[in-house]
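The complex is shown incomplete by one protein chain, all other protein chains being positioned as in the whole.
Up next, subunit A:
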């Protein structure tokens, strides 16, 4: 078990990442209102500590499979904000040339197997990536991010069982933000202790405070260590909250603002900031520096994405299949 968070080595990095994600995600509603984003966009404001705490426990060649609420996972795993935003704007410089958008952004060199429009799908994809690592004798691991809504899909149960019997190097990270769209977790499960599900499949599990990046990191690093050394899967259940609506445009009639305020008081960013200041790893004046850096990065990303051209229409027909493979057969 990893018992401590290496504040000197990773603290500031984690803070910078969380602040970047906060800034990036907070601007999306404005971009949508300005007509820069189409379709559905799901910001993860409030949930930064889960994405970051897990991602900084990973290597670049480890893989993640993400969800509809996946920008934070991508940024934490090393995606460039400009290219990610260009994808969300549907531009040619986006990671997927504008074909994917917010819900289908993948970044192969960073092991980001994609955000996903199908709730639960990440769980199966990550399980398969872990199987590949095992079959190829590689020591990389894979992570499935998914929500408290996804655990009621059959694929959650089927995948955990597979990973358990084959001892696959996969970490299942349930971001329990208490709601699946408008459905409160308490109405959708009879047993709110989600770790009980791992016990059912014989998988080690931890409940972690998802508003504390250090706690998430410790649990993730332990699980990664187990997976990398052939000890099989782990289920982490991170309690967290989305400060904004389910997607841009949500009026949030299913929850009251007092509840939102209670969770906002547990904001993971001031919490880590205070830890770093208290430990003398950061002066109080550095707080502003961190914020400015995040603002600047997202300003640059926005500039880049806005300038990026629309994708050429001919690209609509590319990559449905790999070209020229069956030439000889014809």
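Going forward, a contact is a pair of C-beta atoms (placed from the backbone, for glycine too) under 8 Å apart; a residue touches a chain by one contact, two chains touch by 3 or more; residues count from 1.
Simple rule for what comes next: contacts and distances are computed from a predicted model.
Novice: One chain is missing here; what is its name in UniProt, given the choices "TPP-dependent acetoin dehydrogenase complex, E1 protein subunit beta", "Fe-S oxidoreductase", "Acetolactate synthase" or "ABC-type transporter, ATPase component"?
Specialist: "TPP-dependent acetoin dehydrogenase complex, E1 protein subunit beta"
Novice: Which one touches the absent chain: A:11, A:43 or A:101?
Specialist: Hidden-chain contact among the options goes to A:101.
Novice: Determine which one of A:15, A:119, A:227 or A:269 touches the chain that has been left out.
Specialist: A:119
Novice: Among A:45, A:180 or A:194, exactly one should touch the missing chain; which is it?
Specialist: Considering the complete complex, A:180 is the one touching the chain left out.
Novice: Which parts of subunit A face the unshown chain closely enough to count as touching?
Specialist: Subunit A touches the chain not shown through residues 38-40, 90-91, 98-101, 103-104, 116-120, 149-150, 152-154, 180-183, 187-189, 245, 249-254, 310-311, 313, 315-317, 320.
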